[in-house]
Structures are given as C-alpha cells and as structure tokens.
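The chains shown are only part of the set, and none of them has been moved.
So that you can tell them apart, the chains are marked A and B in the order they are listed, and the count of residues begins at 1 in each.
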C-alpha cells in the first residue's frame, strides 16, 4: 500500500444530461476546472456503455473481458480523477441494471447518460498521477515525491 | 452538463435502526437539520423496499419498471438530498442482494432497515433544487442563478 494524506479542496455537483457522454463530460470538467486529484460518486441512468467486466483468468497482466449494453439502465458509480500524460483520466466503476439483469465493471467507453446522471466530486489537495506500467498493462496512481 | 462548485458544509454520521424507513428517516433528518444540498453513501441491510429497476424501453419519457423485495438483503447505496417544492427529496440508488440474487435501482418506497444501515452525509454549500419536468416525468437538479 502506498498512500498520502491531505485536506479537502473544492466540491462539485454536476448534472450530466440526456445523451451526453459521461467520460467526456467529466474529463472536460476536469480540464476546465483543473481538477487534478478527486474522487466522485454518481447515480442516475445510462443508455449505453462499454465496460471491462473483469479479467478472463486470475493472471497478471490480465486478459480483460469487454461487455457492452445499449438498453437504458439504472446506475451507481464510484470513480476518481487523476491525470496521465498531461490529461485527465477518469477511472469509473459502476453497477448498471434493469429488468433484464445487472452488469458491473470498469466503464471505459461510450457511456451515455439516459435522462440524467448526478455526480458529486470531492477534490483533494493530494498530488498524484497515473503512470503507465507495461508489466500490468495499466496505469496505477503514483504519488510523486 | 450543468454544474456548480462550492465548499464543504457539515458532515453527518447516521445509524438507521431496525425496521425504520430509510427514506422517511433521511427526509426527517434533512428537515430537522435543514440540509439543503448533500450527497451520501450508505451500507447495511434492508428488510424490504420498492424500487425502480430501470425503464422498460430506451425511450423518453420512460415507462418505468417497479420491483419489490421483502427478504433481508445486504445493501450499498449512493444518494443525495435536494429540495423540491419546499420539502426534502431523497434520491437513492442502491444494490441489494442476498443468496437469492441481486437487485439494483432507484429505491423509492418502503425501504426498511434490517438490523442497521449506516449513512455518511456530506453537505455542500451549493444552491440547487429539484424542479419537475413534465416532458421527462422526473425532477432533475437545477442550479438557480
């Protein structure tokens, strides 16, 4: 484990509207407001998304399994905002369901708000960034200094 | 997307006890303490609930699908508190499961704590309210001014 402690920065309440892309909106907000380190929670509905629903086997680096949905679903999400190579990177895990079932995982592409998604973002004054690690095929959060 | 930024207000740690109604308790707390804008997370168990598990089809306004459970389930929830027409409105999404399966959605009625539910509420100094929108059959968060 590695960790840092800090104190609170700004808070943001955001409403993402129908057909807007969750990841693009959050990334754009992070750029515009220069949000460098933050966690968020979200609730609402999504019309579609591409997500990674886990590794195929328990091996490192993992062979990841993609899933896609294109029907409207209720969602809860937990995520964070850190930067990688000079741009914000949204890390978002969510569970999304409707009467046909539930899917959960790492929401990475084409996540479209259905009706509305409400997001609560908590900025922290902790310096951190994502650095790509070739061995694991992923960019963990690193704390410089 | 619309959003506002602000800073932190009060924090609340609440324990909702066996057989108490989650929504009534949170709504009562919001009234008593005049919590106008807040997000919360919760964990615990629920004995029953009526929830919307998504739209039937991907159309606006959606025809919503209700689900009910009356067996005790573990829960995680994410929600917020804003006011509509002079009264607090609790928006709560949760995933609730036991050995028979998992259901998730927007918990709207008769959500009864089983044993205990623990809630962490973060108040923000951002002015926002819910305003009913006839076209979508829902009350999105609006930011006045």
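In the analysis below, contacts are C-beta pairs under 8 Å (C-beta built on N, C-alpha and C of every residue); 3 or more make two chains touch, one makes a residue touch a chain.
The structure presented is a predicted model; accordingly, all values stated were derived computationally and were not measured.
Asks: Total copies in the complex, given 2 are shown here: how many?
Replies: Across the complete structure, the repeated chain appears 3 times.
Just so we're on the same page, only the chains that are shown with their structure count from here on.
Asks: Upon optimal superposition of subunit A on subunit B over Cα atoms, what rotation angle is obtained, reported to the nearest 5 degrees?
Replies: Roughly 120 degrees of rotation.
Asks: Under the definition above, what is the set of subunit B residues touching subunit A in their complex?
Replies: Contact set of subunit B toward subunit A: 1-8, 37, 39, 41, 52-58, 60, 62, 65, 67, 76-80, 91-95, 102-106, 122, 124, 126, 128, 136, 138, 140-141, 143.
Asks: Under the touch definition given earlier, write down the residues of subunit A that touch subunit B in their complex.
Replies: 8, 10-18, 20, 25, 28-29, 33, 41-45, 47, 70-78, 95, 97-99, 102, 114-116, 118, 120, 122
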